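Removed: one protein chain of the complex. Kept in place: all other protein chains.
Now for subunit A:
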Amino acid sequence: MRPEMTAAPVETGPKSSSERSALARARLLRGLLPALSLVLVLLAIAWLNPRAISYFGFSLMLNLAIPIALATIAQMFVIAGNELDLSIGTFVGFVGCVTATWLKDAPLVGVAILLGSIGVYALLGALIHLRNLPSIVVTLGMSFVWQGLAILILPKPGGKAPDWLLSLMAFKPPFVPFPIIAALLIAAVVHFGLMRTSYGVILRGSGGNAAALSRAGWSLLKTKVVLFALTGLFGVLSGMALIGITTSGDANIGNGYTLLSIAGVILGGGEFVGGRVSPIGAVIGALTLALSASPLLTFMHIPPDWQVAANGAILIIVLAARVLISRRER
């Protein structure tokens, strides 16, 4: 069992000290890259529109980044187990519809449905592990299931978020805008759970070296179920946060989150395989994506015909920078 391989910043091995320090530098750079790109995007925004850099500005620009950050964390858990979840977007939409209807009108039923949906996620993890199915196929199928259920619950846009959720998302703490506090809290909690606890190491190890882990006597079924259940849990949180901000539901509300969440994990320093993920990086990645896609674009005054293409170009540039730097490690 070598989970420390994925956890420790510096790998021990028969390498010369200069090689090792170069590797360490590259790793450090990789760790800093998400933060660096976030600072870069913030600087660009400050330059284009100074008034955005204020309490009010950050509250507005970042509040929609919170559901994205939660969806990214959700995606990060499956990626930690070398899987992908293509249904997280429609799942967020489904949760949103439940939140805007059942959770307000019949809170107990709503809570039961949401807990049940987390259970469905756990079962999916078990199914994928036991039948050795590709997660992409299973979750792609599930994405249509969640979408269908969402449309059943809310055939046309509407519903209303529960009042407690509305007031939570509109909370205005002194000095520091709520989205920043929320982002710090999410990053800290998940970082502690996944990077600092011993079971977190096992969870990441299931993606790093599953064979070694199972030989050491750990249940891979259990790790997969736990990872998928955590994805479901954070998907639920994401959907609820989103509805708390938009105040009302729409069956298609989360569809864009699938790709955003994957991009956020990768931008945040994660890898598709090997259990190499970073919760702090993922949150920063989500914030960077949220900021670079919309506010930066709006403030740049690009002609409307080019706006759609520019949005894509920004994403490619940000992700390409990440790939370039991680390549230097090898």
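The rule is short, and it goes like this: a residue touches a chain if its C-beta (ideal position, glycine included) is under 8 Å from a C-beta of that chain, and two chains touch if they have at least 3 such contacts; residues count from 1.
Note that in this section contacts and distances are computed from a predicted model.
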Among "ABC transporter substrate-binding protein", "dihydrouracil dehydrogenase (NAD(+))", "Phosphoribosylformylglycinamidine synthase subunit PurS" or "Dihydroxyacetone kinase subunit DhaK", UniProt-listed name of the chain not shown: "ABC transporter substrate-binding protein"
Sole residue of A:Pro67, A:Gly125, A:Gly208 or A:Gly235 that reaches the chain not shown, by the stated touch rule: A:Pro67
Contact with the hidden chain (one of A:Leu42, A:Ile253 or A:Val277): A:Ile253
Hidden partner chain, residues of subunit A it touches: 49, 51-52, 56-57, 60-61, 63-64, 67-68, 155-159, 242, 245-250, 252-257, 290, 293-295, 298-299, 301, 304, 307-308, 311-312
